[in-house]
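Below: the structure, in structure tokens.
Every protein chain of the complex appears in place save one, which is left out.
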Amino acid sequence: MPTSDDKPTPNTDEPVTGAEADKAAEIAAAKAKAAEEVPPKNPWEEKPVAPTHSDAMDDDDVVALEGLVVSADLFTGAVTATVDAEKILDVCRFLKEERGYAFLVDLTAIDWPEREEGRFDLIYWLHRHEDSKRVRLRAILGEDQTIESVESIWGAANWMEREVYDLFGVIFENHPGLERILTWEGFNGHPLRKDFPVEGIDTGAAIYPDVYPPGGGPIVPEEGEGA
Amino acid sequence: MPEPILQLLLIPLIKIVVLLVVVLLIVAYLTYAERKILAYMQVRLGPNRVGPKGWLQPVADGLKLFVKEDLVPGGAEKLVFMIAPAIVMVPALVMFAVIPFGEPFQIAGMTVTPYLADINIALLFILGVSSLGVFGIILGGWSSNNKFSLMGGLRSAAQMVSYEIPMGFAVASAVLMAGTLSMVGIVEAQRAAHIWFFLPGILGFGIYWVCGVAETNRNPFDLPEAEAELVAGFHTEYSGMKFALFYLAEYANMMIVSAMAVVLFCGGWLPPFPNLLAGLWALPVLAWIPGAFWFLAKMSFFLFCYIWFRGTFPRYRFDQLMNVGWKWLFPLSLANVMLVALGVLLLKG
Partner (left out) sequence: MMNGPERPLFDVEEMEISFGPQHPATHGVLRLQMKLDGERIVEAKPIIGYLHRGTEKLFETMTFPACIPHTDRLDYVNAAHNNQGFCITMEKLLGISIPPRAAYLRMILAELQRLASHLVWLATHAVDIGAITPFFYTFRERDEILDLFEEYCGARLTLNTMKIGGLPFELPQGWLDRCAKFVDAFPAHIDEYETLLTTNRIWKRRTIGVGVISPEDAINMGLTGPPLRGSGVEWDIRKVFPYDRYDEVEFDVPIGTNCDTYDRYLVRIEEMRQSIRILRQCLEKLPEGPIMAKAPKVLRSPEGMVYGSVESPKGELGYFIVATEKGTTPYRCRVRPPSFVNLQALPQMVKGSLVADMMAVIGTLDIVLGEIDR
């Protein structure tokens, strides 16, 4: 059986001859010299440095919201303001009407099943056209809590909230038509929750259930039917 | 064989068979021509697999439609659903009876007319029979028990009814100039007048052509079968030979409209510029060419225009189509009839 010994690996145990040692020393010296002289490396040649979090309580939108913001965090150039879920409607209305955030870019949720403060993070991602500033709102929601719909503030929230309801099971109060949107009516479960299996669940839906009974496994031809 | 029987039965029968075969052949190859011409307009090749250069494509299509399963939707009104394609197809073929393809010629001492009948109300006959076809479309659309078909049928009915009126008036302008309703008479009148009627009646000719395209539900007036909106319109639920009948009837109607345009406005079987060329070198050559050639050549031009439109125009919207029909073509055609009548009165009276 061939072993790793067969590979032509450089053997470090070999004695180094004088000439070779000199040469190696020369190269090392040249390298060291070159390293001193090279201009600062381009950013793409350096090891990437991950961005860090910093406090953003002094952001002017956060300041304008006064006591409504629980905490604010600045990461990769975006402010995430954590607000009280019960006051989300007031906060959103204030931001739209007083601060000019007329555009709801995105509304989504994150599931943290083990977290103590509450299971869901609802994320509102707002945009202001005047100076292209964006702010992210985060509302923490317990599993059995509901939240006010912001559909009356931004029309775009309608389908986004339906999607969050469909995929996470978060109930939005006063939504004009909170129906499932991506899965079908009567689907059992909320797929983007962390406890929903990736491989899916048996929904009971079957084509020709009398011919192919659900859970029946592969069809084996009966005896006498031939292969 | 006694002369009368020969004259009354045998010759018409032979003519009917020849006419049907020729018309259906032209229709079949019109579909091929359409696909080929459209293809060249759209930088592609078109059918080229069946036979040399795809010449047998219409045969293959016909065979496919013959052997295809003939589906009848469960909720359909069966009898009406079956009859509807026939109601569309029969008038389309009947109209060919009065189309004069050429002038009478002699064979074995007998005068043969290259048309089935020269009745003195031929034009009226065509207008009357052509409006029967719409019943087939409405019935087909309604009996399919499909909302898209129903909408297609309704659109078609509204469209045909509205465009028949300006079309009638446009045809009337040619009748005024000719002084007869007979198709042969109209062509003879053009020979006598030394001019094709589309020159003095250019407005009427334009109106006739627009209405003719609309009557046959072709682009840009193809709303009854607008696939982007109504899937396939009134024939969504049809398959196999019944679908083929609708399809053939559409092309036969295109031929009728083109043939009418030739007879009414473009001198029928007459060679181009009948009397201008008299005495010129071309005359003997022109005399040799049978009238049917000129007729078919002119008809082909109009048929080509149909295909050309299809390759060029988007589709009108339903209300816009109605606007064009009632607000533009209708008053224009009325004015045209009065103008032509006045002109005829001044020149002849």
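Here are some notes:
The chains carry the letters A and B, assigned in the order they are written, with residues numbered from 1 in each.
The rule we apply is simple: contacts are C-beta pairs under 8 Å (C-beta built on N, C-alpha and C of every residue); 3 or more make two chains touch, one makes a residue touch a chain.
Please read these numbers as outputs of a predicted model, since none were measured by experiment.
Partner chains of the missing chain, restricted to those shown and counted over the full complex, are A, B.
Here the missing chain is touched by one residue of B:Ile11, B:Met41 or B:Met82, and it is B:Met41.
The missing chain, though absent from the display, is touched by one residue of B:Arg49, B:Lys64, B:His194 or B:Arg317; that residue is B:Arg317.
Listed by residue number, the positions of chain A touching the unshown chain are 42-53, 75-76, 78, 80, 102-106, 108, 110-111, 123, 125, 129, 132, 134, 136, 154-156, 158-160, 167, 180-184, 191-192, 196, 198, 200. Within the complete assembly, residues 38, 41-44, 147-148, 151, 219-220, 222-223, 226-229, 231, 310-320 of chain B touch the chain that is not shown.
Following the convention adopted for this analysis, only the chains that are shown with their structure count from here on.
Taking the mean of the C-alpha atoms as each chain's centre, chain A and chain B sit 64 Å apart.
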